[in-house]
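A single protein chain has been removed from this complex, and every other one stays in its place.
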Amino acid sequence: MTTLDKKHAIRLLRQMLLIRRFEEKSAEMYSATKIRGFLHLYIGEEAVAVGVMATLTPEDAVVATYREHGQALARGMSADSIMAEMFGKKEGCCLGRGGSMHLFDAATRFYGGNAIVAGGLPLAVGLALADSMQGRNRVTCCFFGDGAVAEGDFHESMNLASLWRLPVLFLCENNLYAMGTALRYTQANQDIAAKGPCYGMASAVVDGMDVMAVEEAAHAAVSHIRSGQGPYLLECRTYRFRPHSMFDTEQYRTKAEVEEWKKRDPIELLAERLTEAGLFNNEERQSLEQDVSAEVEASVAFAEAGTWEAVEDLTRFVYSERRKV
Amino acid sequence: MNQQTALRTITYRGAVREALCDALRRDERVFLMGEDVGHYGGCYAVSKGMLTEFGPERIRDTPLCESGYVGAGIGAALGGMRPIVEVMTVNFSLLALDQIVNNAATLLHMSGGQFNVPLVIRMATGAGKQLAAQHAHSFEGWYAHIPGIRVLSPATLEDARGMLWTALEDPDPVLIFENNTLYNMEGTLAEDAGPVNIDHAAVRRPGRDITLITYSASLFKSLDAAEILARDGIEVEVIDLRTLRPLDDATYIASIAKTHRVLIVDEGWRSGSLSAEISARITEQAFYELDLPVERLCTAEVPIPYAGHMEEAALPQVDTIVAIIRRMMDNG
Partner (left out) sequence: MGDFCMPSLGADMETGKLVEWVVVPGQRVRRGDIVALVETQKGLFEIEIFADGIMGEPLVQAGQTVPVGTVLAHFQSDQESSRTDEDLIIPPPPVEQQPSVPEASSEVLPPTPQVKPVLGRIACSPSARRLAMELGVDLANVQGTGPNGAIRREDIEQAAQHQKIEQEDDAPGRGLPPETTADETPGSAMRRAIAAAVSRSNQDIPHYYLETDIDMSRPLQWLEEENRKRSMRERILPVVLLLKAVAKALHDVPDLNGFWQEDRLQPKTDIHIGFAVALRDGGLIAPAIHHVGTRNLDDLMQAMADLIERTRAGRLRSSEMTDSTITVTNLGDRGVKTVFGVIYPPQVALVGLGRISERPWAENGMLGARRCLTATLAADHRATDGHKGALFLDAFNRHLQHPEAL
């Protein structure tokens, strides 16, 4: 990182903070049974989504994973619509049909919350193919975890995208665990970025706890893609501070390991850097916290006040309603 | 059809090719993608010569990665294209089952109606050419189980020619199953044959004594059987389902209300099959019309064997259809 643009940096900080507080509130709401199903928290990984999204334009597309609240918020979806979705309310981004793992938003070209590991990669290839065939200079950014790298769809998609030189940013959030199994138990070669060149694809690794570094690396990747040089694999080394999902006793890693990573909390890293540079003080932190907290509380109130979709509508959205007959 | 309409001779393969070319010419968003569709000319030679006319962008050869390119088709549909994805055989489509079931069929619903998937997937199905147990199965009934997709089964030249464009105009994913034994079938087709509906079953031969429900290649075996039975004065009403999902119940229920007897001929296996579904619907909707139990003729529950005589024995055949109907009629 060369220069610190205060306004921009504070914006990144606020986004990360919003994700953090939103996620904490989600855990609380889950414990209180307001949110059901599976709930996968992004806490610890905020720098990845926030850093990457900063480099995308509204015309670009995002394909996300099932741990995607952070990706959705960073992409610009409202906390209200996400919380309401997780409450199962009609006011949710998908009317309550999708839930935590399936957030979608046409307005921000957010193509979901995919809960089949690696299931979103071929979609990203196709979205990019459509752009390429229609001569549009847009990027499709596809998030996936280290677990997805073991799936066939990862390899098939890397090959297709590279073969057809499609504008895809393959964005790997390597948090070292595929659910509860460490990377070292699942990958013969744990260097994920190294799999890019195997498919003739440019790739890089970046510290996923450092939002400025992520942004810089993503910016380089997106520039590479936009200049027509084909897809790019960016591996962000990150860590989730929370269990895989709510019902997880974390037998597979030590507390010490978690604590070690927490020392590199992406929010505190940036806050400290800004403070050291004299661009940020306690008062500003307090005000930022209050601001974010109000937004999160408002989202809960919005979700609470939301309504249930009528059961009579149960079989809607199986087939399109505007079908020609 | 207009009496003056000129007829020409064409094969089923030719009719499918004509439909593809027509679609590619009509809409620049349409492209064909799949294994060996371009330089090879299609595993069943359906797309032969099309690369020359439309170029490699629109007649797009893919690597052998069914999940990858079917998923890419879904993504391209989301991105505003109208892809036609060709999967070589239904057996191979199982490698893409996740993409079809977990993405194509669910995205509209999961997104609360925001993202529809206007995708067409074509694949060859069926036995009869000694291709053995990994190239000859009939899984279209499985696909018909899944809400969110439409499943078509063109048997006639008109449908081979006409269903594709209607499917491309549909906003949701449509799977088209082409029985591999039909590609060489030759017949006459109207010079101006065009799009057909994909909603209704068709009565291919009217009759008062018994209803025979079938689809795809079994249709022709059924029609042959009906011809033989007609010599004995048994009039079989032959219904071609055409669309396997959603099923057009009304057409076959109306027929049963007339004949009170029904035989289902399905090239799929019997257990948990499309024929089982239809049988259940008949019991639900036309129980009091039945004068005999619903009968089914399906493929023997064995992986399709290679040896010709064994394969023939495994599949529904004309003489079996005739024998079953004779027995049913003897019993009333």
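In this document, chain identifiers A and B correspond to the written order of the chains, with residue numbering beginning at 1 in each.
Criterion: a contact is a pair of C-beta atoms (placed from the backbone, for glycine too) under 8 Å apart; a residue touches a chain by one contact, two chains touch by 3 or more.
In this text the structure is predicted, and so the values were computed from the model without any measurement.
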Inset, instruction - Decide which residue listed in B:E28, B:D291 or B:E312 touches the omitted chain of the complex. - result: B:D291
Inset, instruction - Just name the one of A:G37, A:G76 or A:G152 that touches the chain not displayed here. - result: A:G37
Inset, instruction - Against the chain that's been left off, what residues of chain A make contact? List them. - result: 24, 27-28, 30-34, 36-38, 245-249, 251, 297, 300, 308, 311-312, 314-315
Legend entry - Residues in chain B touching the chain absent from view: 260, 283-284, 287-293, 331-332
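Assume only the chains that are shown with their structure count from here on.
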Inset, instruction - Please name which positions on chain B make contact with chain A in the complex. - result: 29, 31, 57, 62-63, 65, 67-81, 83, 98-99, 102-103, 107-116, 147-148, 150, 169-172, 199
Legend entry - Contact set on chain A toward chain B in their complex: 61, 92-98, 102, 104-106, 111-114, 116, 119, 121-131, 133-134, 140, 152-153, 156-157, 159-160, 163, 316-325
